[in-house]
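To start, the structure itself, in structure tokens.
For this view, one protein chain was removed and the others were kept in their places.
Going by the order they are written in, the chains are A and B; count residues from 1 in each one.
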Amino acid sequence: MAAQNATTEPSSKAPIMEMKNITLRFGGVTAIENISFDIREGEVRAIIGPNGAGKSSMLNVINGFYHPQEGEIWFRGAQRQSSRPHEIAKQGVARTFQNIALFKGMSTLDNIMSGRLNKMNSNMLAQAVWWGPARNEEIRHREAVEKVIDFLEIQHIRKTPVGRLPYGLQKRVELGRALAAEPKMLLLDEPMAGMNVEEKEDMSRFILDVNNEFGTTIVLIEHDMSVVMDISDRVVVLDYGKKIGDGNPDEVRSDQAVIDAYLGVSHDD
Amino acid sequence: MSADFLYTLEVILNGLMAGVMYSLVALGFVLIYKASGIFNYAQGVMALFAAMTLVGIQTGQVPFSHLINAIFGTEVHHFGWTVPAVFAIILTLGVMILFAFIVERYVLKHLVNQEPIILFMATIGLAYFMEGFGDLMWGADIKTLDVGIPSGASVWLEDATIGWGVEGGGFYGFYIDKLDMVAAVVAIVLVVTLTLFSQYTTTGRALRAVADDHQAALSVGISLRTIWVIVWSIAGFVALVAGVMWGSKSGVQFSLSLIALKALPVLMLGGFTSIPGAIVGGLIIGVGEKLFEFWVGPLIGGATENWFAYMLALLFLVFRPQGLFGEKIIERV
Partner (left out) sequence: MFYRESGDFKTKYVDDNQTFPIKLDRLGYYAIIAIAFLVVPFVINDYWANAVMVPFLILSIAAIGLNILIGYCGQVSLGTGGFMAVGAYACYKLMTSFPEMSIFFCVLISGGITALVGVLFGLPSLRIKGFYLAVATLAAQFFLVWLFNKVPWFYNYSASGQINAPERAVFDFLVTGPNATAASKYLFCLVFVFILAWIARNLTRGRVGRSWMAIRDMDIAAEIIGVNPLKTKLSAFAVSSFFIGIAGALFFSVYLGAVEVGEAFGITQSFLVLFMVIIGGLGSIFGSFAGAAFLVLMPVFLKNVMVGGLGWPTDIAAHLEFVIVGGLIVFFLIVEPHGLAQLWRLAKEKLRLWPFPH
């Protein structure tokens, strides 16, 4: 993992991803309506909004799990055609999930190793006899994974089945799995939900370290406003599937539409 | 009307009748699946067991006579009395309810919160157990079941339709077994009753609540265990009805338990949770396999009924994974 573009000022960078007029519908329900925003290379970009605002749907659009009916997505200078999620993962987008989506039947090590699956390509036959390429590949990736394990300070649970781990550690393992893929862009869906203050501090530190050391662009959904305001460079605010605010934390904090959405203004019109 | 057309019509009618039978078995599956999330593979064996028990009680067989004879060297087999059909049916129903209690007490209670696939395997085990148990209890020989349902060709229908064909065209009226007609009527009555029961009674409402969400149901004071006993009792009753119909038609024997396998594609078509789905799915498959056997069967060696239903359901699912009546599935992460 090379420390590329580590400490340059994010605001001066070109966008790594641009969303243009995205609309996503499920049957008659419009989850996202005509939203545009960009994500710049190397920044921490937060998406906030009340429950049901369309934040997770937005993340699902970004990594190709949902296909919007209208709009364009530009990623690293090219317009994305309708791709499957696993293809997008290969292009360098990794994510964690709101409800932990670890592979329950596997150990911590195997879970994080699975983050490197899209970098492994030894063929089936070599795998079957565990010969040369397959075996070397396994060792090489194991080294990379051990670095992630060291980084996240989870050496002691390396061989523990993830189902037995406490919630906070599971979240950390999930981050590890995403990091193992060495993504260009990392999507974090409520990485701190349900954590106590200390665990939140740990997690914030890991996120900032990832951003600083590896230059990874981070897109973050989080409900804890103090965390969001502390660690993100720019914030986009969604409400009822529409964008109601976009800018740096201070701008967003003082935006009247955002305040209304959070303090609750009647939507009945 | 041409004879070909009329023959096809007759095949369709017979298919509908067979479909009703499939629906009857599928209904038992749907009931248990809705109320407990268990895919009960033993439903077919339950039908077989119910039919065997009915015959055994009716003819006054000594239960476990073979085993007793083998152990004690005796020669018992019958008590020497016969029981009227109505009483025998009531007694059999009692046995099925007792069975529901035992299943709840010794199997389901211990498998709460297990994955669906584990529960499914458990019912396969249960099916094996019941099959062996039934054979031990009543013997494995083929039995004739007669509870007084009329059978044979319906002369009335043949007479009524014989005039439809061309003179000398070789058409002698529709051939439909009276038994099939009775089965159709019984199935319709059963479906209506069960629908009314689940819509308009307190128990029915509790049943639907359990189907939606076990924990929520528990939290408002519904006893899961009672509901399970009730559901398995109803499934036992449905199995008894199916067992009586199929048993009267083709004798009580091992193959009866295979009707469960016939009901599976019906469920795939109709969806595991929909009662109307079970009925419509059953009819589609009944007609489909009869027509396929009639048109294509002779060209490829016949006996296509063994797999046609499955292939139909498979193809159907590939294009519409949620089944006939299911809503479009939106996947979430």
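What we mean here is this: a contact is a pair of C-beta atoms (placed from the backbone, for glycine too) under 8 Å apart; a residue touches a chain by one contact, two chains touch by 3 or more.
This one's a predicted model, so the numbers in the text were calculated from it and none came from an experiment.
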Full-complex contact with the absent chain, from B:Ile32, B:Met46 or B:Ala127: B:Ala127
Footprint left on chain A by the chain that the document does not show: 63, 65, 84-86, 89-90, 94-95, 97, 101-106, 110, 113-115, 117-118, 120-122, 124, 127-130, 134-135, 137-139, 142-143, 177-178, 181
Residues belonging to chain B that touch the chain removed from view: 39, 66-67, 70-71, 107, 110-111, 114-118, 120-122, 124-133, 135-136, 140, 261, 264-265, 267-268, 272, 300-304, 306-307, 310-311, 313-314, 317-318, 321, 331, 333
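Simple rule for what comes next: only the chains that are shown with their structure count from here on.
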Interchain centroid distance [CA atoms averaged], chain A/chain B, Å: 50
